[in-house]
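The complex appears here minus one protein chain, its other protein chains still in place.
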Amino acid sequence: MANHDGLTDSERQSLSSDFKDWSMVDGRDAISRQFVFRDFNQAFGFMARVALEAEKQDHHPEWSNVYRTVTIVLTSHDVKGLSRRDLALAKSINAIVDGSH
Amino acid sequence: MANHDGLTDSERQSLSSDFKDWSMVDGRDAISRQFVFRDFNQAFGFMARVALEAEKQDHHPEWSNVYRTVTIVLTSHDVKGLSRRDLALAKSINAIVDGSH
Amino acid sequence: MANHDGLTDSERQSLSSDFKDWSMVDGRDAISRQFVFRDFNQAFGFMARVALEAEKQDHHPEWSNVYRTVTIVLTSHDVKGLSRRDLALAKSINAIVDGSH
Partner (left out) sequence: MANHDGLTDSERQSLSSDFKDWSMVDGRDAISRQFVFRDFNQAFGFMARVALEAEKQDHHPEWSNVYRTVTIVLTSHDVKGLSRRDLALAKSINAIVDGSH
């Protein structure tokens, strides 16, 4: 199955266990996670790392930043909802914040 | 007058002439401008430059990015509305995009 | 021919015409170009864009920065010299600075 496809039922069911820090966005087939950092410096360092990963994976977030808070929404416009690309990027973002990337 | 003060009437009247690319945000004393770039690469290069300027001025935007679009909202939480710091940052952001910074 | 291969004779001969802003590095099979920007802000915005492109191409520069000057050296450690990956990254970097990227 290509990354461009939408999620299978089992992938969708795994969201709550494998991506428990992410929430479904109301009214959209999209997931969201909010990150609070120490200050703007740390928040933007994180954003630079996510930007590099997004460009590498050719899949980009909808995201916003206010001072030390970064909110990331992931969805795939071409399939009008979540795809495996969203899970791949979410996994990389999780790894950046938990220090394993 | 310190940068931390709110806008005077004359400064507020000058918004439409001096910052004509910015719009008032509905229901808030804040200004907003949307930027559309060629691609994510160019958009994030711009964001890195705005981040440096924000940190230098110790005044940070509320901003969001979706692929090649960046939307910036400027307001000053401590005065619950626009201040001269917003105008200073807006001026720097304008200079970055028009190539004079 | 894969991008990982070294340069053919004709590709090597084309360096002086197609990459005339780049110079051969003394004593190494590598090319170098120096960029002088208006200030650090502009220099680092450029670096952020090159970083994104490098990560996307999975080929990274040897580079240094002093205030508004950025010096980039390109070579491919795995072939102990120039490869087509260096030309691809040089082309992207040229496009960033000439405004076509």
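Lettered A, B and C in written order, each chain numbered from 1.
The definition used in the following text is that a contact is a pair of C-beta atoms (placed from the backbone, for glycine too) under 8 Å apart; a residue touches a chain by one contact, two chains touch by 3 or more.
Fair warning: this is a prediction, and the values are worked out from it, not measured in the lab.
**Student:** Which shown chains does the hidden chain touch?
**Tutor:** A, B, C
**Student:** Please identify which residue in C:L7, C:I31 or C:A48 touches the non-displayed chain.
**Tutor:** Reading the full complex, the residue touching the unseen chain is C:A48.
**Student:** With the missing chain put back, one of C:E11, C:D29 or C:E62 would touch it. Which one?
**Tutor:** C:E62
**Student:** Check the options B:L15, B:A30 or B:L52 and report the residue that touches the missing chain.
**Tutor:** B:L52
**Student:** Taking the full complex into account, what residues of subunit B touch the chain not shown?
**Tutor:** That gives, for subunit B, the contact residues 48, 51-53, 55-56, 58.
**Student:** Applying the definition given at the start, please give the residues of subunit A touching the unseen chain.
**Tutor:** Residue positions of subunit A that touch the missing chain: 38-42, 44-46, 48-49, 52-53, 96, 101.
**Student:** If the hidden chain were put back, which residues of subunit C would touch it?
**Tutor:** That gives, for subunit C, the contact residues 40-41, 44, 47-48, 51, 54-55, 60-67.
Please note the rule applied: only the chains that are shown with their structure count from here on.
**Student:** Approximately how many whole Å separate the CA-defined centres of subunit A and subunit B?
**Tutor:** 26
**Student:** Please report how many Å separate the Cα centroid of subunit A from that of subunit C, as a whole number.
**Tutor:** Centre-to-centre distance between subunit A and subunit C: 31 Å.
**Student:** Mind pulling the subunit B residues that touch 2 or more other chains?
**Tutor:** Subunit B, residues with two or more chain partners: 40-41, 44, 48.
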